[in-house]
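One protein chain omitted, others in place.
Read from first to last, the chains carry the letters A and B; within each, the first residue is number 1.
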Amino acid sequence: MPEANPTVAEQFDDRQQQRDAATLGMWTFLATEVLFFGGLFLAYTVYRHFYYDDFGAGSKRTDLVFGTTNSVILITSSLSVALAVRAANLNNLKSTLRWLVVTLLLAASFLVIKGFEYHKDIASNLVPGPNFTPTLPLHAQTFFWLYWAMTGLHAVHVMVGMSVLTAITLLVWRQRNLPAKRTTIELAGLYWHFVDIVWLFLYPLLYLVNRHS
Amino acid sequence: MSDARQNYLSAGDTVKSWLLTTDHKRIGILFLLSILFFFSIAAAAAALMRLELLHPQGHLVVPDTYNKLFTIHGVLMVWFFLIPSIPSVLGNFLVPLMIGARDVAFPRLNLLSWYLFLTGGFFAFHAVILGGVDTGWTFYTPYSSAYSNSHVVEMALGIFIAGFGSILTGLNFIITIQTMRAPGLTWFRLPLFVWSMFATSIILVLATPVLAITLLLMGVERVWGIGLFNPKLGGDPVLFQHLFWFYSHPAVYIMILPGMGVVSEVITCFARKQIFGYKFVAFSSVAIAIIGFLVWGHHMFVSTQSLYAGLTFSLLSFLVAIPSAIKVFNWTATLYRGSISFEAPMLYIIGFIGLFVVGGLTGLFLATLAVDVHVHGTYFVVAHFHYIMVGGMVTAFMGGLHYWWPKMTGRLYPRRLAQVAAIILFIGFNLTFFPQFILGYLGMPRRVHDYAPEFQFYNVCSTCGAAILGLGYLLPLLYFVWSLRYGQKAADNPWQATGLEWKTTSPPPKHNFEVIPVVTEDPYNYPPLNDYGEHEHA
Partner (left out) sequence: MNVPFFPPEASSLAPETDHLYFFLLGLSLFVMVFVFVPLTFFLFKYRRGRRANRAALNLPTNRIEITWTVIPTLISLGIFGAGASVYFKEEVPPQHYLDVNVIGKQWMWKIQHQEGNSEINELHVPVNQAIKLTLGSEDVIHSFFIPAFRLKQDVVPGRFATEWFQPTRTGTYRFYCSEYCGMDHAKMEGFVYVMPAAEYKQWLEQAPPRNTLAQSGEKLYRILGCSGCHDGQTLVHAPPMEGLYGALVPLGDGTTVRADETYLRASILQPASHTVAGYQPVMPAYQGRVSEEQLMELIAYIKSVAHSEPLKKP
């Protein structure tokens, strides 16, 4: 029978095995996420190849200020979550909580700015469909379809990440049992880094490419 | 139901203890019951189709209904029966036992997998009740996203949700097999069923998300009239096909690899011998998984994709056949100097080898470019994939159920009746699907309810075969249920097989093993045989 260790689930032999399983689990899950976004990236690649000019025209209408600000915010949040993981490994409860909260605030600002950006995009008739601005060519609609789909899917992942981080922050704050949560924080941080990396691909593809043609 | 000792079935008999279970064995049983439900609906659809096809201008159902029948048949069979069958039933039940673990790595995720399957299944079933879908299981655009007047979005939603269930199952198996093997259980001491489940899980995890995004994009196009696949919106219908088949081709390997794993287990037990070429069989599973991701365009040779894409996919499709051929040769060689008995599981597995060889060889016809130009979209393709899916996969599933039934339920089923049922299934299957090869080369297209009068003879043969095939499925259903109450109690190891799952009770206790075993031997380490096929006592 396994040892009656409260921090090791009963299917595992020991903490190390549990940790290994959780880590491999998160990496595998991230692989599925790459494939999930992959379809959209493929569609982007294909249509950009065929409609280069229209994509350039569409890209010019994205808001560079909002986009760049959000990129800076998200990269900084990756830094703060990495610092939270480090603090957890050093068993520093206050620091861990502080950096987790900073991450959450940055994530929230990302979403708020995104909200303003979307609002502006809608007002500028950049939503594909019957109300799409006639000042852009047909396949700029394809560009914007991909813009909304990719940034929207990304925003959903930001929200999921925020929920997970919020739950962990609350658990750590209430239970005050940091060593038991080290792996969880590390893996949540890993997920957050992934969310950040997806944005780092989206940003140049949607905001920067062909902007000055 | 069982003896005085506690086992996983008797440990808690409330509904709640089943619906909130995290025991991988119970989850396997829950999946078994669920997929049986969807199989029944899909089989009923097939029965109606075959009845309609008795006459060249049949009037059993109107065209629209026929189109919905073949769609429902395909969707439910692929996503709600075949994909979950061996992995979520036998895989869930056996993988932890086979590696000497107490459960999978993430038992609660495992339960979530089942609920995702049910939720997805609910939406799919609801779409059927509301009137069904008529796009074919392949959902080609722009018909599905702009022209069909059926419940496409709800059906797609059901598949989408169920897909996440299968991703989690694959994820669970990868981590379980990688990190939770018993002491001494190195990779090359693993049973081949575990190797095939590992390879299957890689495909589950990497391919299914692509299906998810593809269905999502198709659904958005349909709902909001904006999109990527409708040429009237500036989109490309062939892009949908690339995305769809990028998942759906590896999906067929999700379906067949576990079946191949079952074959390796059963054949070694009923030949009382070590498998021939263990490492080659193990690696061939991985090779099939990898190369299987590179051949999707062979579904699109006439789709207006470029000539050079056609050449590339054709070449790769020939290469993916090789590892499967290696397995077949190795299984046959395993029988050499073995000691063979013809219990029901073995009959199913022999049937598998026969039918899979035919199915696999006809795959070569389809990989050959000029031949595929003729037979694509005809009954030749229908016959090919039914030989692999039904003749291969379902036969292996039946064989696996018959092999591990005593372990799972603690009961034996009637021996002779099971052997008879296996033979009935084999005969019925061939009569149903072999004529369809001929029909295909003659030119009968797929997905038609009316056909040219000269095709009637073969269609009638096929329908008669389907009736016999149906009997072949009905009999096991009846005697399995019968066995739960009246079947003879099973010993721990009724087949005298190797493998850790046989070293615990039938049925196993909730925590699988009293003591976690330590592994020191190769798998299938059957003792030497004497001239009469009995094991020599050392």
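Just so we're on the same page, a residue touches a chain if its C-beta (ideal position, glycine included) is under 8 Å from a C-beta of that chain, and two chains touch if they have at least 3 such contacts.
Computed from a predicted model, the values in this text were never measured in an experiment.
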Listed residues B:Phe37, B:Phe318 or B:Trp482, member touching the removed chain: B:Phe318
Sole contact to the chain not displayed, among B:Gly28, B:Pro84, B:Gly120 or B:Pro142: B:Pro142
Option touching the unshown chain, where A:Arg48, A:His139, A:His154 or A:Lys181 are the choices: A:His139
Residue numbers in chain A that touch the chain omitted from display: 51, 53-54, 137-139
Where the unshown chain meets chain B, residue by residue: 63-64, 67, 134-136, 140, 142-143, 147-148, 231-232, 235-238, 271-272, 276-277, 280, 302-304, 307, 310-311, 314-315, 318-319, 321-322, 325-326, 328-330, 332-333, 335-342, 350, 353-354, 357-358, 361-362, 364-365, 367-374, 376-378, 438, 441-443, 445-454, 457-458, 528-534
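Here is the rule we use: only the chains that are shown with their structure count from here on.
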Inter-chain centre distance, chain A versus chain B - centres from mean C-alpha coordinates, in Å: 35
Contact set on chain B toward chain A in their complex: 96, 101-107, 167, 171, 174-176, 178-180, 205-210, 212-214, 217, 220, 224-228, 233-236, 239, 242-243, 511, 516
Interface residues, chain A side, partner chain B - complex: 1-2, 9-13, 17, 20-21, 24-25, 28-29, 31-33, 35-40, 42-43, 46-47, 51, 128-129, 138-139, 141-142, 145-146, 149
